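Missing here: one protein chain of the complex. Every other protein chain is in place.
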Amino acid sequence: MSQSEPDEAMVARVQASLERQGMMATLGVELISVERGRVRMALRHDERFTQQHGFLHAGAVASVLDSACGYAAYSVMPPEASVLTVTYTVNLLAPAAGQRFTMTGQVVRAGRTLVVCRGEAFADGADRPFAAMQATMTALYDRPGMSG
Amino acid sequence: MSQSEPDEAMVARVQASLERQGMMATLGVELISVERGRVRMALRHDERFTQQHGFLHAGAVASVLDSACGYAAYSVMPPEASVLTVTYTVNLLAPAAGQRFTMTGQVVRAGRTLVVCRGEAFADGADRPFAAMQATMTALYDRPGMSG
Amino acid sequence: MSQSEPDEAMVARVQASLERQGMMATLGVELISVERGRVRMALRHDERFTQQHGFLHAGAVASVLDSACGYAAYSVMPPEASVLTVTYTVNLLAPAAGQRFTMTGQVVRAGRTLVVCRGEAFADGADRPFAAMQATMTALYDRPGMSG
Partner (left out) sequence: MSQSEPDEAMVARVQASLERQGMMATLGVELISVERGRVRMALRHDERFTQQHGFLHAGAVASVLDSACGYAAYSVMPPEASVLTVTYTVNLLAPAAGQRFTMTGQVVRAGRTLVVCRGEAFADGADRPFAAMQATMTALYDRPGMSG
């Protein structure tokens, strides 16, 4: 949506918002790259976030996919907007087996307030995703005290 | 699906599986009640699991809704089955504003291997949900080393 | 959202919009009832709308569920709004086997522009649904030439 903001300002905006997310800090998420409409993050296996079979919990996987999609959407929004998740669908295609997981979020199409994104999660060096997301994000304006 | 297992054994089966989930322990999830086809859990607000505006992160909300739905499905599966999430859709209807959040998971219909559930999340004493989930769970059999 | 519009005007508004849907006329959809936040429709088995095994096609089922959810949302919107589907998730729980199918759409929660609904489809006199939907609708304002 926004074209006039320099890329560096946009990247700084994404980083500042991400740093306010207690959840991402707790999960130990690493921001790999931010381009307009495309964000990559990484998450490491951690016993604190496992499900009953010892794999990473779907909730941890979905949280990071949701953030990757949310920031991909945020990266194409005007600087004064905030971003919120409206809804997402996640498919768990295989157990999250591995040590390091890479999550990508990518804008499919950005409307005036709604932005639809797709996310994919990859284990270690795999080229097939073990999880896939389709997410709907919304831009919020004029919410005092709310930013990012 | 299973009718002959005593309710106490089923409840113990759910509790045992839940206790193996590092993620649920880390989130501090409390199991409120387990009936056949219906599970209720609670989660408290915690700064470790917030999003950028200070509310509980959608990922934490969805993780517990997913578990409530998963255990609702598991409660109607034969004792020898394991349960895995195939896919879910979550709608975030309002920010997770409050101190204590109650999540319910309920079976809509159980097939031979696939069980479809619905989940709802309520803040404090609210009677309208702030999040809603539709989830597809699968029963797994004969997976050595995998239980619950 | 709207409280001051008489119920009769709201019902007439839903009927007028439905009558403009070529798709609903082609499917032969019957409007059973309209309450604020809740709409029921019926669809009959028809060989023109079957899938490869002779059951009603998921697309026909989902179309009517989508309309039932859309009009449930529309029934709580201000009279000047138009309604559009943002996204929906549908689970096909069993084949659409039967002669007459009843679809219900119900508002879960209505926000300023987004309204989240749930839908269920029942075959003949069954009390368990054979399909379930979770849908996100949006209210549109000030779109010249667009109504309903």
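A, B and C are the chain letters, set down in written order, and residue numbers restart from 1 in every chain.
The rule is simple: a residue touches a chain if its C-beta (ideal position, glycine included) is under 8 Å from a C-beta of that chain, and two chains touch if they have at least 3 such contacts.
Model, not experiment: these values are computed from the prediction.
Contact with the chain not shown here comes from a single listed residue; of B:V11, B:A25, B:A42 or B:V86, that residue is B:V86. Contact residues of chain C toward the unshown chain are 17-18, 20-26, 46-53, 57-60, 62-64, 66-67, 82, 84-92, 95, 146-148. Against the chain not shown here, chain B presents residues 86-87, 89, 113-114, 116, 136, 138. Residues of chain A that touch the chain left out of the display are 89, 91, 93-94, 108-109, 111, 116, 118, 128-130, 132-134, 136.
By definition in this document, only the chains that are shown with their structure count from here on.
For the touching copies chain A and chain C, the fraction of interface residue numbers used by both exceeds half; the interface is of the same-residue type. Separating the CA-averaged centres of chain B and chain C is a span of 28 Å.
If each chain is reduced to the centroid of its CA atoms, chain A and chain B end up 23 Å from each other. One inter-chain figure worth recording: chain A and chain C are separated by 32 Å, centre to centre, where each centre is the mean of the chain's CA atoms.
Taken residue by residue, chain C touches two or more other chains at 89, 116, 136, whereas all remaining positions touch fewer.
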